[in-house]
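Handing you this structure, nothing more for now.
A protein chain is absent from this complex, but the other protein chains hold their places.
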Amino acid sequence: MLKIEGVSYTLPDDVPLFQNFSMTVNNGEILGLSGKSGIGKTTLAKIIAGYLRADHGQINVQQMKGKSHSVQLIWQHPEQAVNPKWRIDKTLEEAGVPDQSIIKKLNILPEWLYRYPKQLSGGELQRVCIARCLLAQPEFIIADEITTMLDPISQAEIFKILTEHVQQNKIGLVIISHDTVLLDNLCHKVIDFK
Amino acid sequence: MKRKWIIPLVIFIFIYITSFLLDRNMIEINLQIKNQAPSLLHLFGTDWLGRDMLIRTLKGLQLSITIGILTAMLSTFLGLLLSLVSSVNKTLDKIVTSFIDLFLSLPHLVTLILITFVLGGGLKGVVIGLMLTHWPAITRVLRAEILQLKEMPYVQLSKQLGKPLWWRARHHLFPHLAPQLLVGFILIFPHAILHEAAITFLGFGLSAEEPAIGIILSESMQYLSAGMWWLAFFPGLSLLMMIIIFQRFANTLKDYFGRDRSYEQQVND
């Protein structure tokens, strides 16, 4: 279980972004987080995944030294989340030994492995990012607006694969999106952030 | 496109290699042909000891270029080291940036003379002096690049995947810094050569028996008033030409890397 208790975050110029936020995510649960832009959804995601430190509050899952964090974040812009000078195979290997079943599950074609990120479309690249995330064997995944830049078909494909995988493997998934219809369709529970 | 930088580079390398083929003993004293103006036999003329100025100039260029390459490499390396140090935390960054500001605010030549003088001149003094005065510009560029890279999601993500600091520096940062290092090296090089010649001319640099362009120029000063213009004209011109040739190569290469980046930003929608 991922437990977030009383987390607060203040921007550099003393503007409080959010205060005293709590939530729990169970293994195998799909949780939606909706809300307007600019109220700190992405910041919260970064705090939970260990990119940022909260001013106050506690999170019960922390990164072990030299190991990958058991909460992994999938970013909104896949082209910024992969090193442009690396081929796809190296990008995947960064997270661990490429597991063929995961690569297959995400419809990553063998020939993509020798390409550079620029040679893949946004939807294809996002699938690579998701595969990398799964290869890191996280217990919890935070998907921050991962399909905002994609067409509806890629969006549906990605969420289908992701939701099926997390339920089979008892991974907790937090989907952050401004699209409440999408969240209602996918999540067991939707939290309106603030 | 390729011709634009290949030709200057080939000329440059050709002259450098030729200068190696010439034996130092070829600069022999022959008082019978002293003070001769340029002729077909001695293209650059001869000096007051009858030495052939063409050979002296080529040997001088060889020394200059060697010092240039050596110091440019050392400065670039120092820049890389300091920019990596500054990326560790805020305190170290402040220290490095204030050093950059300090060195950039002082006139280059003055710092160079000071350091070389303290080190007692000679080859060692010149090389260390040049290294310690040419690092700030490249350090600033590299530091900015690293700051930007550290903000990129894929670099931050690497840490969350459990990769240690040195691994991230080697695999994520270095491939992006390599072009900057190359450009930095190439831009420092002509600077270093000119500064070496300058302090040697002023008498703080290499010792008088070295066949350096700076030495040739400062010695020729005494004979210029006697109308022996070729003693200063040809060596000075050769140095200038070498710098210009190299600068051309450097600029094209810089544009090449600049163009590469703008291509990456191309919208293909």
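Order of writing sets the chain letters: A and B. Residues in each chain are counted from 1.
Assume a residue touches a chain if its C-beta (ideal position, glycine included) is under 8 Å from a C-beta of that chain, and two chains touch if they have at least 3 such contacts.
Keep this in mind: contacts and distances are computed from a predicted model.
Of the names listed as "Helix-turn-helix transcriptional regulator", "HPt (Histidine-containing phosphotransfer) domain-containing protein", "Nickel import system ATP-binding protein NikD" or "Heme exporter protein CcmA", the one that matches the UniProt record for the absent chain is "Nickel import system ATP-binding protein NikD". One of A:Pro84, A:Pro98 or A:Gly122 touches the chain omitted from the figure, and that residue is A:Gly122. Only one residue from A:Gln19, A:Gln80 or A:Thr163 touches the chain missing from this view: A:Thr163.
Residues 35-37, 76, 121-123, 145, 148-157, 159-160, 163, 178-182, 185-186 of chain A touch the missing chain (whole complex, contact as defined above).
The definition used in the following text is that only the chains that are shown with their structure count from here on.
Work out the mean CA point of chain A and of chain B, and you get 48 Å between them. Residues 152-158, 160-164, 171-172, 175-176, 264 of chain B touch chain A in their complex.
For chain A in complex with chain B, the residues that touch the partner chain are 49-51, 63-64, 66-69, 72-73, 75, 77, 80-86, 94-95, 118, 136.
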